[in-house]
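Data first, discussion second: the structure below is written as structure tokens.
Of the protein chains in this complex, one is absent; all others appear in place.
By written order: A, B and C. Residues from 1 in each chain.
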């Protein structure tokens, strides 16, 4: 044994596994044959194939981080009420397909009885895409799972119903690097103070030139601090992005009080109607307030309320704001407009109003 | 006398004269009272006031540079057939107003008999806005009056008729600085070789630091050339804009062969429909070919032909291309698309297609 | 196409006198002669008429022909001004010298241009045109450009000495020089209220108020660089002010546009519903229009961005509202150094009714010029300054509050320092509360 163990095993570089091994037979049979779909109820998709085959897919919200208990709990349900096949969406929702319509209602009920919400389809607020946070990341300014859990509790009804003008994709990120990406609404960390440098450690821990190179505004200079080679930050230049922290942990960017949350609106990836758009800053200085981040939740809910009331069918949040104009957005949401909303990064000139197009 | 002459006279700093002194009485009476207008024929505007007053305005094309002969010739006509009042438009057209409709036809005829075209209104190709060129400027790569005259000869019919989808505003400029400004179609100089420096003169003629500061790509360095303080240009960096030439004439940018013309399309100042737009490069390397610049004229006419055929009512050239897409523009005009069309200046990222929006 | 032979050649733009007053023989101008052909009035006929009159223009044509042949220009600048002023003249000296450094075209070796400010709106009586022309005949080449692209009357071609005499003469009867060099430049305003139903402003008053408030800054160039005002009575912006001026004043209105439903119906009846839908409704940038089944028009004024299109097309039926004012955009210019810039909305709406209102406008202009003059680099236009220091710093410099109408969208970049978010948010709330 120990001998064997001593023998290192060479990996089989099999790469990305073939999905067909685990795919629902109806998917395989109708691969590339699908004709259309509809949604008999929130959380259920009904796809019809050119072959005449049909599948009903139940979408179930999860907490993304699963342990053996819930994996078995969910698999038991899938084995008992469905066909033993499941896929995950990009938003950590499970999708369980059945070929027999009669199976849908019991399946839905089984999940709901086990406390798992069925929804997230169509014009609902689907599961928030989240990141690692304090649970695992080495640079987080806040948590991820906790923020998502708090928000999804607040948005539960919007997940299990389809009452929004169009689908709403919310993202969160636990640092400014933003692994969560762009979203209709994005809640991201926004630092407000330059890094506090632990000069004793820099020399040993950091490759100084590459840290210097990492700064988007060239605010970092190599320097000798009390005899040791270290780094110093021009605090006038520094925009507190935290980019120097991952390559150099002694550049402490995180601060319990000064690492705030910012809320961004109107990110869009799809090419539907408008081209893809980046999200835009609407609120910053939001307290990073565990365990439930109520201030952030309030703003998100306010924005969703206004969007729900004012947007037209099929307008994503970004489409809607483009139509009514940003001044109206701030008016309706009663969010303050500040100098921080005016972009000053490369190409910012394109974001200035160079016309008399004004809504009065 | 001579004594007096010796006495310098102090200027009266009267500034911009009061227009009301020279204004047509009907303009004064109805100032701010106008209700609407129409165009009984190309080159004639008919404005109606809330007071019930009406004026007919005849728009006449001129060569902009006028001498006593034509000033008197035109004034005689205006005195005889109109009311003795005239104004000039921003495009060097004359506008002569009368309050009696019966006067319009004779007035028009008088101008036409004297060889002055009546037109330039509404959806016509109006007078090209031109600049100084070889006649007077100190930095021109080509002439202005000659280019305009040649083009207007070609576009004469489009001036005296209203057959375009919307008004067409053409501009020309005799160097890359482009005093003519943006246009639906703009014909500008585009240099293709870095300046040849006359090192003997630099020291005496040029304030070297301000020349260095003028270069948009920081390609100019102070240098000693055969013992004299001069300037040198990094020809890899230089984009041949000619900006260093006005402050430092020894930096000869103009070249009979390498100073070419470029044609730009889709500039728009008005806020009608779309916001104001800059014009975009469509053709370069066009020979600077006096006295009639036929190659440039060909391209301009081709673009106008396609615009006339393909655009919808009220679409300016820029609006039209935005609707059909640039790939289609190059297809229809058969102008070559090259790497030079891809912008690489600050903010150019915004001009890249970051979507799957493609017309096949 | 060729110009048909005129009925009355003596009274025709192609006329060139056979009689020659000028003493110097004509130069051969084969290339320029080509430009006598064609239907458009030819500047060459004009030049020839002047050459028949004076030697300066004989030689000018010689140099111009030479430029056509060699495809090069031969003028250089210099310094010429009238007594008491530092600018307003564009001096030109010939560079074409023979082997012994003597001008090849001596009669036009000096060929300066005076930039003279026209009346706001470019209005003239024939009498005044003749008078100006006569003065220029006395002291200059006789050639006048109506007008330069910045709006000046350009009196093209005279000597240093005669420059002063000409200025003295026309200054006596009410004309003043415009700008050249790093100074406030001659302004432009559209015909506007004088003859345009779209006008939402008193262009005459705004134009003269702004520019005549800075005569000193115009006549004695001492600014970082040129500064241009342009005034358009409505968003059609016939003066190209957003892209071609540092300080653009554009008329607009705040209340609902006026709709004469009777005229709407008449228009629909005349043009047909399809035309109205395709050319009006469908071309509104914000879909703020809809054509009702009874051929009347509904306007969503809340989403109308005052683009003017529908008012342009349905000119008789639609008009601007009553609550008129202006939008001010700052920083437009051409390419140099950083690439073209357009003006940015700095004042979304300013009422211009009372004298106090107009004073506010004057103050705004003065603040902008002062801040820019103090903070700009040499040869830096206002738009370049804004681009370099950022709009926010510029606004703080001229003491204007931020407003969402200044931008098309809020920042997409997270690279910003928001330490003082709460204070800034407070300011906004206070302003809202104040209303």
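Assume a contact is a pair of C-beta atoms (placed from the backbone, for glycine too) under 8 Å apart; a residue touches a chain by one contact, two chains touch by 3 or more.
Nothing here was measured: the structure is a model prediction, and the numbers come from that model.
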Which residue of A:230, A:254 or A:338 touches the chain not shown here: A:254
Residue touching the undisplayed chain, where the options are B:99, B:252 or B:351: B:351
Of A:41, A:292 or A:328, the residue in touch with the unshown chain: A:292
Touching the absent chain when the full complex is considered, from B:176, B:230, B:271 or B:288: B:176
Touch list for subunit C against the chain that is not drawn: 282, 287, 335, 339-340, 412-415
Missing-partner contacts on subunit A, residue numbers: 8-24, 27-28, 30-32, 34-38, 47, 55, 57, 61-73, 75-76, 78-79, 84-90, 92, 95, 97, 113-117, 129, 131, 133-143, 145-146, 149-150, 152-153, 156, 176-182, 210, 213-214, 216, 241, 243, 249, 254, 256-257, 259, 267, 269-274, 276, 278, 288, 290-292, 312-315, 345-346
Touching residues on subunit B - with respect to the absent chain: 176, 178, 188, 190, 192-193, 216-217, 238-241, 258, 260, 262, 266, 278-282, 284-285, 323-327, 330, 336-345, 348-360
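Heads up, the rule we're going with is that only the chains that are shown with their structure count from here on.
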Chain centre separation (subunit B, subunit C; CA means) in Å: 11
Distance from subunit B to subunit A - Cα centre to Cα centre, in angstrom: 51
Junction residues of subunit A - those touching two or more other chains: 349-350, 354-357
Junction residues of subunit C, two or more chains touched: 235, 237, 242, 285, 305-307, 342
